[in-house]
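All protein chains but one are shown at their positions in the complex.
== subunit A ==
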Amino acid sequence: MTHIVIKKMLNSNFKSWLLCCVAISLTVTSCQPHYTLIKQARAEYHIDSSLVVDSGILKSYQPYKQKMDAQMNTIIGESSQELTKSYDLPETLLGNFFADAVFTEAKKIDPSIDFAMPTTKGGLRNNLPKGNIRLSTIFELMPFENELVVLKLSGRDVLQLLNFIAQAGGEPVAALKMQIKNSEPQEITINGKPFEVAKTYSVLTSDYIAAGGDNSKGMANPIEKRVLNLKVRDALIAYVKAQTATGKKIDATLDGRITKN
C-alpha cells in the first residue's frame, strides 16, 4: 500500500518535472524568436481615377446603387456657392446655413424657441457643393437620424452651454451672438437681446446633443423638454425645398455671430 503511494508520488513528481522542463524550454524559445525584424518600408496609395476598377465589385454594388439613386438623386434645390466647414474658425458658411435652416423650420412648429445649436462642428459631415442639391447631398451632410428637441434651460445652464461653445472655439448656432475672448463667452446676445443669467431660455438642439453628445454641457437638467417630431435632416430638406419653391437658391454669409480673439 505504502509502496504504491510512494510510486504514485514519484510518478506525479516526475510528471511535474517534465512539465517544468517543457515550460523552461518554451521560455527559452520565446527569448530567442526565429525571426528578427530588420526593416519596415511604407507607402500610401491615393485612390483616384488613375486606378483601374474591379468589375466584380462594381457588379456587386450595382443593384444597391440603382435602388439608392432612384430614391436619392432627386434634385431639391441649388446652392449658389460651396458651403464649407472648418474646425479652426468660430463661424463657417456651412455651420451658419445648417443652424439657420434648422432654426427656421423648427420655429414653424414652436415659435417660442430663443436660439439654436442643432449640431456641433463634428456633426457637419460633408461640405455642401455649389450647384444642384440632391437628397443624397443632404444625407451626406446630415446622415444621422437625430430628432429635434427644444429644451427650456435656466440661465445658469445656458451659461454652461455658452462656455462649452466658447471652449470649442465656436459651434454652429442661430439667433445667438457672442465674442470668444480667452475661451470665454463675452458680449452675448440671444435673439438680439443681451443674455441675462436670471432668465430662462428655450434652446433648439438634437436629441443626441441634449443627451450629452460630443461632450456638450448645460443640457442635462432642462426645466422642460419638448420633442418636435422632426428629424434634423428632415428640417434641412424642408428648408431647401421651401427656398426652392420661392425661387431662391441656398446661400450663407459670415455675419460675425461668433468671433474669436
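By our rule, contacts are C-beta pairs under 8 Å (C-beta built on N, C-alpha and C of every residue); 3 or more make two chains touch, one makes a residue touch a chain; residues count from 1.
Note that contacts and distances are computed from a predicted model.
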Problem set entry | Name of the absent chain as recorded in UniProt (options "NADH-quinone oxidoreductase subunit K", "Energy-coupling factor transporter transmembrane protein EcfT", "Twin-arginine translocation signal domain-containing protein" or "proton-translocating NAD(P)(+) transhydrogenase") | "Twin-arginine translocation signal domain-containing protein"
Problem set entry | Option touching the unshown chain, where A:K65, A:K225 or A:K248 are the choices | A:K65
Exercise. Please identify, in ascending order, the residues of subunit A that touch the omitted chain?
Worked result: 29-30, 32-49, 51-58, 60-61, 64-65, 67-68, 71-72, 82, 87, 120-123, 125-127, 129-132, 135-136, 139-140, 143-145, 207-208, 211-215
